[in-house]
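Below you'll find the structure I mean.
One chain of protein is taken out of this complex; the other chains stay put.
Order of writing sets the labels: A, B, C, D, E, F and G. Residues in every chain begin at 1.
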Amino acid sequence: MNDHDIDFERDGRLGFPEFVFGESKSTEQIGAILGAFRARGESGLVTRIDAAKAEALAGAADDLRHDPASRTLLLGEERPRRDHGTVAIVAAGTSDVPVVAECAAVLRFLGLETRLHVDKGVAGVHRLMGSLADIRESDVVICVAGFEGALPSVLSGLVRRPVIGVPTSVGYGVAEGGTAALHAMLASCANGLVVVNIDNGFGAAIAAARILDPERMRR
Amino acid sequence: MNDHDIDFERDGRLGFPEFVFGESKSTEQIGAILGAFRARGESGLVTRIDAAKAEALAGAADDLRHDPASRTLLLGEERPRRDHGTVAIVAAGTSDVPVVAECAAVLRFLGLETRLHVDKGVAGVHRLMGSLADIRESDVVICVAGFEGALPSVLSGLVRRPVIGVPTSVGYGVAEGGTAALHAMLASCANGLVVVNIDNGFGAAIAAARILDPERMRR
Amino acid sequence: MNDHDIDFERDGRLGFPEFVFGESKSTEQIGAILGAFRARGESGLVTRIDAAKAEALAGAADDLRHDPASRTLLLGEERPRRDHGTVAIVAAGTSDVPVVAECAAVLRFLGLETRLHVDKGVAGVHRLMGSLADIRESDVVICVAGFEGALPSVLSGLVRRPVIGVPTSVGYGVAEGGTAALHAMLASCANGLVVVNIDNGFGAAIAAARILDPERMRR
Amino acid sequence: MNDHDIDFERDGRLGFPEFVFGESKSTEQIGAILGAFRARGESGLVTRIDAAKAEALAGAADDLRHDPASRTLLLGEERPRRDHGTVAIVAAGTSDVPVVAECAAVLRFLGLETRLHVDKGVAGVHRLMGSLADIRESDVVICVAGFEGALPSVLSGLVRRPVIGVPTSVGYGVAEGGTAALHAMLASCANGLVVVNIDNGFGAAIAAARILDPERMRR
Amino acid sequence: MNDHDIDFERDGRLGFPEFVFGESKSTEQIGAILGAFRARGESGLVTRIDAAKAEALAGAADDLRHDPASRTLLLGEERPRRDHGTVAIVAAGTSDVPVVAECAAVLRFLGLETRLHVDKGVAGVHRLMGSLADIRESDVVICVAGFEGALPSVLSGLVRRPVIGVPTSVGYGVAEGGTAALHAMLASCANGLVVVNIDNGFGAAIAAARILDPERMRR
Amino acid sequence: MNDHDIDFERDGRLGFPEFVFGESKSTEQIGAILGAFRARGESGLVTRIDAAKAEALAGAADDLRHDPASRTLLLGEERPRRDHGTVAIVAAGTSDVPVVAECAAVLRFLGLETRLHVDKGVAGVHRLMGSLADIRESDVVICVAGFEGALPSVLSGLVRRPVIGVPTSVGYGVAEGGTAALHAMLASCANGLVVVNIDNGFGAAIAAARILDPERMRR
Amino acid sequence: MNDHDIDFERDGRLGFPEFVFGESKSTEQIGAILGAFRARGESGLVTRIDAAKAEALAGAADDLRHDPASRTLLLGEERPRRDHGTVAIVAAGTSDVPVVAECAAVLRFLGLETRLHVDKGVAGVHRLMGSLADIRESDVVICVAGFEGALPSVLSGLVRRPVIGVPTSVGYGVAEGGTAALHAMLASCANGLVVVNIDNGFGAAIAAARILDPERMRR
Partner (left out) sequence: MNDHDIDFERDGRLGFPEFVFGESKSTEQIGAILGAFRARGESGLVTRIDAAKAEALAGAADDLRHDPASRTLLLGEERPRRDHGTVAIVAAGTSDVPVVAECAAVLRFLGLETRLHVDKGVAGVHRLMGSLADIRESDVVICVAGFEGALPSVLSGLVRRPVIGVPTSVGYGVAEGGTAALHAMLASCANGLVVVNIDNGFGAAIAAARILDPERMRR
């Protein structure tokens, strides 16, 4: 049960490599998978890895870098920065920063430029208005919010770019776990807002990368 | 089982009379209850009454008026207009109009002035901005929204008046039944937003009346 | 309460006009809103309108066309076909056709070309494999499925294009209402799949239009 | 990602300042935000802050006071006591005291007087009856209850003041998390009861402050 | 599949006969089952039978009596009135009457005396107080309520008799279907309240009959 | 959108043909699909088809037979009876008969012998005991129950055969829709009970056919 | 907030005293409440108290006894054993023992005799059959079960005594938290089964005491 069937063909097929979901794997399992990447000379990124596992692995290998803010562990190098395609990440509050950080780390790994706008929640909507000009300069918008998750609805009504909503598990009571924010984004009266799973900054980043895929952009 | 124990002391105790919830009562039950009101010379209002029951009753009695838009049946006269206290009712969309109408009918019955602002949903937030000056003139704000229910969150961040959120059952998929809107309002990052049950325009009206209670205002 | 505050600025701001959600509006409300469109010389599309309302309106006006399959009512003309940008719509089963039809109607209204692939559910995955070459030719993929909603997960692992999952309410038992399919798509192990509300073919179409926005494509 | 966009205009706009939600922020984030308050000479209140974070911050700064009972951290001084406006806080049981304490701390910070009545649950309703005269002397009533959440329903039928229900997460089995109490308050047959999120003593306090806003009371 | 395996031994074993659940059976199935009762000379009671089925059957047989209020169909005679054991049925509102009626019909069938108290909801708790003396005279109390379901909690704190709570599906929004009332009763802070399924007046009646079982009372 | 991609290879691949799910397809769609079967000379079975659609189709074609009890429509002939492999279908109550009938119709179509035992619910467990000897003679047991769904748990503890639980949507209150029965079967303390979707008599039949697949049995 | 309003009249009113719910109270709060009991010379029982709190209190006072198995803390003496009234407690498995123990501790405190039957789950129903004769000797039956919660349904069909079902939170997956068992008991096809909250052994004991109330039994 210790052999892994890693999808090394993914990069050729989809334009991005297999990432390693760290949350429910043991340190040993992650180490073995990274060993397989290393053996092929591939870079790799582990997401949702807790600090103890990451430090144990990074402490024993020079080619691993742990970023606690984004809960990622990087093997090797990020891809070179692409010369086009910018992604704005707009977040409702400081509490959403871990999801923002994961999202930014994945985009950086794929060579995409990001612009961050945090603390733009709808309780003081003038803050969002002040950031709009900059957000409109980006190619894709990722909008991160917990609690009532209203920010992506307001933002989608103000910008013509594709907007990807990321609900977060920030909140308590009916907001606990993030379902309230998720449902608000799915039910949005703002047109064309698309959504990923709760706290899934990773998925939003990959979706942005699909939209900005150089192969498609060339067509 | 046909005797009713109506709370005729409610007006003296709370400042508003007992209302009749029409939805799950038979035409005969509603008729008997209204008869008890009539026998005491009291006005009364039936809420959530469907058209068939209301027409059957109104067709047989001169002192009953049916308002299909608000699904109410009025016995006797509304109370005289109070000389102070205005309630703004702000709604996200045309589909919320039945709840707005119920709310306004109850406020009118109690003698309170209302101002209506419909179609102010966050998908085009400039519409709300255009109504703000008028909304700020009111004493209490009732904010009605279905789908993702974001409007009360945005509005609560813009006005200092008490804001009462009314989620509606307008929407489909995860919005069906109104739970998404309800949870969004309860989880709101906007401070001090209070909420009533889904589609409960009646309850919001009574809450506004409690806030604008002349006895308390005099203190 | 009968005045409507229609967002006629939306087209300039977002690249697509306001659509009319027909499900929870009365025939009179829809008629009044379409009158406002007509008065400005704008085309318009009503979605989720039932046959009775649509026939009543279409029977009384020459510039309205009812399409029962997609539950839409068109005022005026669709926009001219754009010269680039193709959207593949892939559906798991025949029962998903109403959602496919709504999605295609909205895309056609916006001038986008569509390619349809129905009956590609995972119970016989060879059928999907046979369509892959054609799907890969498109610029955006919309994938529609009810029941267990597995198709978008499989498809996202096979094509590098942006994939938008649309869960449908087709199914019974735990699949009733579409939540099982929605959750499967949100929880997908396939990377970068984005999702819209249950049965929301409309939203998927707008999301595709945002991705294929000529203004952005020109940059 | 470490800059914060604090809504310092909130006090002028809404009559109360931005509060800091401590639960999902790191000690460093809270410290940085309080530093921004301090730099402007503003008082501030952090809510839902756990003891470890609060002690770490309070131990390093003279102008911070930690109140473990209410899980708040105060920067600077509470506002001077207003000369009118009293809020009764009525709670069902001793287990609800943390929510009561948060609510009272926020009201005190805003200069409002509070009267507390704890252990008035409906299992011995005579206890509530004994407190009624005092409760009726207040201007707004906040009613806190977990388990079946029946107290606000009974109380709303007995007092004419605005009543704000606060469900708590006290209980187990079907009461776990507080949804049973929340639903009971939203579904209440008592008229005009308004509700905030589970355990949201903070929100109830702000709602009371909105009702007792001196600007409105002067009108 | 048309043979039925009726539990005719139940009366000897448990002290009450098998009842026929009419809701999900066809008219033919119910007719066949009643025929088996008739063939053995047994009385029987069908519960939750809709009017069309009941009238079809009662119209064709002299020994069947349909009671629309309780949705029951009686074959033969009720059992003779027992000389001891009284059951109080206390209901919150007029809308709960169908459940009260079912409960009373089953108790009457079993020969038990009932006392009804309707419209005693907690929004005007003085009405309950006025009925307390009579309720305390009974041996078992069945308490029926929809919406927030608070009445059994208050009542259980006031009477020492066994109290059986029956939540009803009366209400809307979060109360729709009766889950809010059910959870309130299960979570009650009042000690020793027991509960049956939503709208299950039948089950409450049988539970009362078990408590008042003459065989046990004799011991 | 009117072409169908029917999986005619399924019989060779899996040992049973594609069945037609009738519930969410239009009469025209079903007719077209059956036409494709007919054109290839294949028999076919439509499940969950309502009476109106089935009668419309059967009335227009000699090779179609409608069985209302099982809600199936048969094209052509059932497969010849296999000479081994018996399936017992045990049901808790008369209300479960439609699901039993669907299950039996599918098994018959596949040539498998069935034995039916209805009305064996646990409220009178002696009835089950009386059928045990016959049930133990079968090769696979399908156990159908609604309400609390306890029957498969009891039965699985008494027979060594594979037991497939089928929860039904029979019941009300917490049992409405069948989730209570489904969860009871999944959570069963009886070992090795497997479960299919609510009301999915069809799926249980196919599972039994997989277990009794002649190809595997020969091995 | 440290004064407690203890319901010392409860014993006279209801036949049993107020119990102290220990779970969500601090050690100091529990100590203060017990002090009030002690000051009046009353015995008392704390339920759901964790070991750390209980040991801290019991270590500092001679009149307190901690029983870890039932998570209770006893102040003073249990009431003298009544000379009639026996309660059988029947449990499905060893894992249910903590709830059984709580139930038995409360019954003992009230002077009632108990008979315990553990490990009688339906996966081996012969074990229940072997205990039936003894169970039938009792006056009230309390039946405790987790997982699928089928035992009370089977047992209610076999004994004519009042049966009180207690679902437990024992189980995982769909059984986690006890909702599956709760719903199974509420939905039971066995007649007259009444239910208390998940893990509420305390409530079941009080319900039994109400049934066996000497005042009522004398009537």
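Criterion: a residue touches a chain if its C-beta (ideal position, glycine included) is under 8 Å from a C-beta of that chain, and two chains touch if they have at least 3 such contacts.
None of these values were measured; they are calculated from a predicted model.
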What residue numbers in chain F mark contact with the hidden partner chain?
13-16, 19, 84, 139, 157-164, 182, 186-187, 191-198, 202-207, 209-211, 213, 215-216, 219
On chain C, the omitted chain is touched by residues 92-93, 121-125, 147-150, 153-154, 156-158, 171, 173-175, 179-191
In the full complex, chain G touches the hidden chain through residues 69, 93-95, 97, 100-101, 116, 118-120, 123-124, 126-127, 146, 170, 172-176
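Here, only the chains that are shown with their structure count from here on.
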Thinking of B-C, which of E-G, C-F or B-D forms a repeat of its interface, with over half the contact pairs identical?
C-F
State the pair with the higher C-beta contact count; candidates are A-C and D-G.
A-C
Inter-chain centre distance, chain B versus chain E - centres from mean C-alpha coordinates, in Å
35
In whole angstrom, how far does the Cα centroid of chain F sit from the Cα centroid of chain G?
43
Chain G touches at least 2 other chains through residues 157-158, 179, 182, 186-187, 191, 197-198
